[in-house]
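Would you mind keeping the following structure in view while I ask a few things?
The other protein chains are all here in position, but one chain of the complex has been omitted.
Let's turn to subunit A:
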Amino acid sequence: MGFRITTWNVNGIRNPFAYPPWRDQRTFQAMFDILEADIVIIQETKIQRKDLRDDMVLVPGWDVYFSLPRHKKGYSGVAIYTRNATCAPIRAEEGVIGVLSPPKSSTSFRDLPKDQQIGGYPRPGQLSGVVDEAILDSEGRCVILEFPAFVLLGVYSPANRDESRDDFRMGFLEALDVRIRNLVAEGKEVILTGDLNIVGSELDSSNVAESLKKNDITMEEWQSLPSRRLFNQLVFGATVSGNRDEGREQPVLWDLCRCFHPTRQGMNTCWDTKKNTRPANYGSRIDYVLCSDGLKSWFVDANIQEGLMGSDHCPVYAVVADIVARTSRDIPLLDIVNPPGMFKDGQRQREWGQKDLLPLSAKLIPEFDRRQSIRDMFTKKTSNGLNSSVQTPTTQSTTAPQTSLEESVGSDFSRISSNGTAVECSIAKKNGPSGDAIPAAINRSPKQTTAQKRSADSPGTADATTKSKRSKLITDNAAKNKVAPGQRTLQGFFKPKPTSSTKREEDAASVTNSTVPTSPAQAALASTVAPTNRSPAKHKEGTPPPRSELATPVEWQEKVFDPIEAKESWSKLLGKRVVPRCEHDEPCISLLTKKPGVNCGRSFYICPRPLGPSGEKEKGSEWRCGTFIWSSDWNGSSS
């Protein structure tokens, strides 16, 4: 079945939970099980230490290592989850260079005693030093785990955003390159995973041609851009123009997805959400699983999972065989992705225990450390149907430490009970309209109800009414966000009120216009000026009040504040704008100009469809058409 390593830039650690299939259970355990992964590397967690929650740290059967930014909040961030049942790292580090220090220590990783180091730290002179070392490792972009078989780097490399970040980006990539080469030189095998934010070759991106045109560079120049050149010198089989740089004479990593899919086009892992380019697969391949030469033969598969939603990236994985060739003989992988002695010949020799936790494990963050469940400290009073139906935690991973074992039981309970409720609800829905359910509900004794409410596996008809009421409550809540029923709209107040309104409007007139003279004649004089000067809405409409209404002052003033007219002007202001339609005759979407320049901040309308595979607006195709209308040039209105 293999040992699967999955990397995914999730764009916010909870982001996937908004999408199927993750949204059904909304737990990391379920997510990782669906991914069928043994190690999951997550980038762009976008979370602060203080916002870490039980459900993301105390994942039953999993351990986790975070690297979060020191200063910028809710940005970047890398996490590696490891499945306790199949693997356990022997060392863990944060940062590429090793300048950071383990929790509760002031000694940096690279200054630890040799036997506690992962090694391969850049030596003096190996880095250009344009950006300070401490800053390079301060953004939560790298977690490194060491297993007896290999060193695994989980990386979120800086994006190529603007020139102000170029130094940082190159500094980071340079440090990563040096570290990997050093590790390989020391004889360690390396797996590099993550969102590297580098397109290796023309085959790996849909927009190379566009980018050449935009930046006015040749293909060769594009190939030689510093970050791409660095990456291609690192990877076997990549094109490097001209002579290789000093210290980068040999490639050291295999691009596993390409190894298994050497000529596949459109193998994109990242798309532009704003432009909605995923449907037409106009994107680029910037998420990788790379391995050093000695490991290449271990891998049996590598691919992208472009069908899995949840982020602007898709998961990318590689699978290691269960039995791998090492030096002279074949060896079960489990023996060498766990601490020595934990597995022998693929059989577990001892359980994973609390003391196997490495200092960097998030489970040791004070808030989560040594957690104990109060539920287990009290014996349960009643073991009703629901509880007894859950058997002892034999099915759960036997490798979990005591605490997480308890946690896993806990989550089992809750999952089953929530399933139970779901079943009940659907039954209730079925029974709701049927006639006999209601009398049954009336006859029940309250005690019975309570009992049945609690037991999920015997949902009688008696539950029907209660349950349906509950679901009703939920819909009520959902409706609360919209305008509450019975809430009148502002427009309602501007309906004509022929009789009683006269006096009020008279008052209003004297309030709004203190210069209106009191005598009717003078009032009449002033009023001919008033509408044009004072009410811009009317002015726009160009409908001056009819002169014929000047008969009596009262009647005349009523006309100045003509309720129907006022209503129209209000609805003009408040009414919903009719959006233009594109060439597909679909309502356009409105966007705001972000590009600096004279038009920055102006909104405009374009076709709502996703961008086509060409990356350009297309004429007469099913993809985005050329419709473009400045919002200020569009006068559509509903009234």
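Descriptive notes on the structure:
Here, a residue touches a chain if its C-beta (ideal position, glycine included) is under 8 Å from a C-beta of that chain, and two chains touch if they have at least 3 such contacts; residues count from 1.
In this text, contacts and distances are computed from a predicted model.
Chosen from "DNA sliding clamp PCNA", "Ribosomal RNA-processing protein 43", "Proteasome subunit beta" or "Gamma-secretase subunit APH1-like", the protein name that UniProt gives for the omitted chain reads "DNA sliding clamp PCNA". Across A:Arg326, A:Arg348 or A:Arg371, the residue that sits in touch with the chain not pictured is A:Arg371.
Across the interface with the omitted chain, subunit A contributes residues 54, 366-367, 369-375, 377-382, 386-387, 402-403, 410, 413, 417, 420-421, 444-447, 449-450, 453-454, 456, 466-467, 469-470, 473, 476.
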